[in-house]
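Sharing a structure with you now.
A protein chain is absent from this complex, but the other protein chains hold their places.
Lettered A, B and C in written order, each chain numbered from 1.
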Amino acid sequence: MAEHCAVIGVGQTKHDAKRIDVSQFGLVREAAERALEDAGLTYADIDAVVIGKAPDMFEGVMMPELMLADSLGAAGKPMLRVHTAGSVGGSTAIVAASLIQAGVHDRVLTVTYEKQSESNAMWALSVKVPFQQGMVAGAGGYFAPLIRAYMKRSGAPEDTGIRVALKDRLNALKNPYAHLKLPDIDFDQIANSPMLWDPIRYLETCPSSDGACAMVLVNSSAAKKAPKKPAWIHATAMRTEPTMFSGRDQVNPQAGQDCARVLYKKAGISDPRKEIDCCEIYVPFSWFEPMWMENLHFAPESEGWKMTYEGATALDGDLPVNMSGGVLSSNPIGASGMLRFAEVANQIRGEAGEHQVDGAKKGFGHAYGGGSQFFSMWIVGDQPL
Amino acid sequence: MSEEKQPVKSIVTPSRLEYDFTPGIATTRFLRHMQEGRIVGQRCTKCAKVYIPARGSCPRCGVATEEEVEVGPNGTVTTFCVVRVPSENIDLTLPYTAAHILLDGADIPFFALIQECDAADVRMGMRVEAVWAPEAEWGPTFENIRYFRPIDEPDVPFEDFKEHL
Amino acid sequence: MSDDQSAAILSAPHALEYAYKRSVGPVLGRFFTELRDHKIVGSRTSDGRVLVPPMEYDPSTGSGVDEIVSVGPAGRVTSWCWVSDPLRNHPLDRPFAFALIRLDGADTAMLHAVDAGDPSKMSTGMRVVPRWCDDPKGSILDLACFEPEEGR
Partner (left out) sequence: MRDVAVVSFAQTKNVRRENRRNEVEMLIPVVQEAVEKSGIPKQEIGFYCSGSSDYLAGQSFSFVMAVDSLGAWPPIAESHVEMDGAWALYEAWIKIQCGEADSALIFSFGRSSPGMIRETLTLQLDPYTLAPLGADPVCLAALQARALLESSDYSEREMAEVAARSRADAKSNPYAQLTGDFDVDELLAEPYFVSPLRKHDCPPISDGATAMVIAADDVARNASKRPAWIRGIDHRVESHQLGLRDLAQSTSTALAGEKAGAVDIDVAELHAPFSHQELILRDALKLGDGVKINPSGGALAANSVMVAGLTRIGEAANAIWNGNARRALGHATSGPCLQQNLVCVLEGE
């Protein structure tokens, strides 16, 4: 039987297009120190450090965890570096949790980051390699055809994506750490924003951010000493399927469905829509909210859009989604997944501030990566399972 | 204080790594066929699906693939997007259409551009054909196929290609 | 494809090239600012050790460091190697030494190049002084290299 693991500290940086006030050391330490302070601990209390980020080419440092090690107090300790594409923020949290669950460590610091402004994210993501087919349409061009396929399959109204973007952008105004804050945002502004990769509009896409996120994860005895309420990990799961194979459903990938199913089973959840109080889901383009609602079994196939349409996913809905403003509002790629996991932990801890969902007892954090082939998820609750 | 006496806030560190890149056996074979004006996929020995471009394995079955199968040059648009924003490394007049095309005989869509067709007229299920660069310019590269264009055939019903989305 | 066809495998040059612009934060920023003025500084940790190059944290505890102190500019070599065939990215294009150099007033050694001409001129414990770059930009390369103090 695995040990219980709880989140007792959460920290994140102010996310911005260019955090030119800090080095990479300063960026990760800003998040790590906030998490440690939240947990009432110092670096000396930590047994191991788990670092995650997306491709090294963003910052041009190969395996940068090596140079970051002692800036995070890791000298003399075990340190791991996780990289599972866009899902890495979630996977990193899961690896960190497993060190506690395995009974190997008592207190683990986990940190994810991206400092995309050191280079150009689109350059790093689309370096043309000889003999490979170049990206024919940029990053959004990869996802837009899938969104079109979803619209065709589900018959979702064309303004569903606009409604998701409006909700998340309004939520971001309540989040002091969010990168993109548009105080006057309304439906028309999003609807009239330029069409980039039809059917994706500019204001339906995520920004490119510098930022970091950190958490302190501990076992039961350390959690009991925490100054604030812990969020207990009820279940974690990761699933991968190949990027390209014949008959692959990229709109509703099997790996995501399986990952959610095994997660609910582990957490003892039979009706996720009813039993889960709030979600932070990786939504880099607005339309992915309804797509993931179906993939994660919150809605029947082809009906995910109804949740958005009926306001179920709004901050005051029956299943609030992306209370923090989500990836649409802050996207330091390597940290984006962990931000989902950390934000939902803060909801359970009652530490979410202005975007708190009253009385949230069970929360769902989700990250995915690449071409929707890597998934990592967790469920946290206010009591140990 | 003169401008050059401002405190240093950032440094520029140029980085250049050079590689002699080799794509492997299957991709080499695929591109050699492209050089001859043929699109040749590989059939999985286990699930019998035809992969394009051939990459030497069936990712679903995890087995090496050998048997070659010529596919195309005609195909069906399964889904697409209309690009209205410039991208790094892409030099095309906006807007343009990028599509998933299921080549006849293949079991997985191929990413390509649609041209000679107004973006507003591109449809899921539309039949298209490959437009090749002049033969004198053919090399071992994907770029031998410039783009796809519509052909005068009825659209394929959604039901017939929906498993390839 | 049989083995004898391996010569036919495609190959092509590929380059990963980017001029990264790195924000350096206050501590390294001060270090580079001082280097531009031909001065070297370190940071002092809470237990009194002086680190050069300065670090914005104490590497043994992770706690923050903000006291900046002047060091050097001369120092002593603590270890070295002789590079008889410099690579493209090395700071000198003629044979030179990479050395760990503990500057006067510092408790840790920093890495840099020593232009000594010949390995017989190098020894652990030798004194070296900086040679400054003519066109300082505020980077570690404003220190063009070090050179032997003796016989200068």
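Assume a residue touches a chain if its C-beta (ideal position, glycine included) is under 8 Å from a C-beta of that chain, and two chains touch if they have at least 3 such contacts.
For clarity, every value in this text was computed on a predicted model and none was experimentally measured.
In the entire assembly, the chain absent from the figure touches the shown chains A, B, C.
Within the set C:16, C:69 or C:133, the residue that contacts the chain not displayed is C:16.
Touch with the chain omitted from the figure is made, among A:61, A:111 or A:166, by A:61.
Residues of chain A in contact with the chain left out of this view: 1-2, 23-24, 55-57, 59-63, 65-70, 74-85, 91, 94-95, 98-99, 101-104, 124-125, 127, 129, 237-243, 245, 254-255, 258-259, 370, 373-374.
Against the chain not shown here, chain B presents residues 11, 13, 15, 17-27, 55-64.
Even with one chain removed from view, chain C keeps its contact list with that chain: residues 3, 6, 9, 11, 14, 16, 20, 22, 24, 28, 31, 51-53, 55, 59, 78-84, 87-91, 98-100, 102, 108-113, 119, 124, 139-141.
The rule we apply is simple: only the chains that are shown with their structure count from here on.
A complete topology is adopted by the chain contact network, contact being made between every pair of chains. Centroids of chain A and chain C (each the mean of its C-alpha atoms) stand 38 Å apart.
Taking the mean of the C-alpha atoms as each chain's centre, chain B and chain C sit 45 Å apart.
Of all residues in chain A, those touching 2 or more other chains are 20-21, 60, 120, 123, 129-131, listed in ascending order.
Residues of chain B in contact with two or more other chains: 9-10, 13, 15, 21, 23, 27-28, 31, 140. The residues of chain B lying in touch with chain C in their complex are 7-25, 27-29, 31-32, 140. Note for the complex: chain A touches chain B at residues 20-21, 60, 120, 122-123, 126, 128-138, 140-141, 144-149, 152-153, 194-200, 242-251. The residues of chain C lying in touch with chain B in their complex are 1, 8-24, 29-30, 32-33, 36, 137-139.
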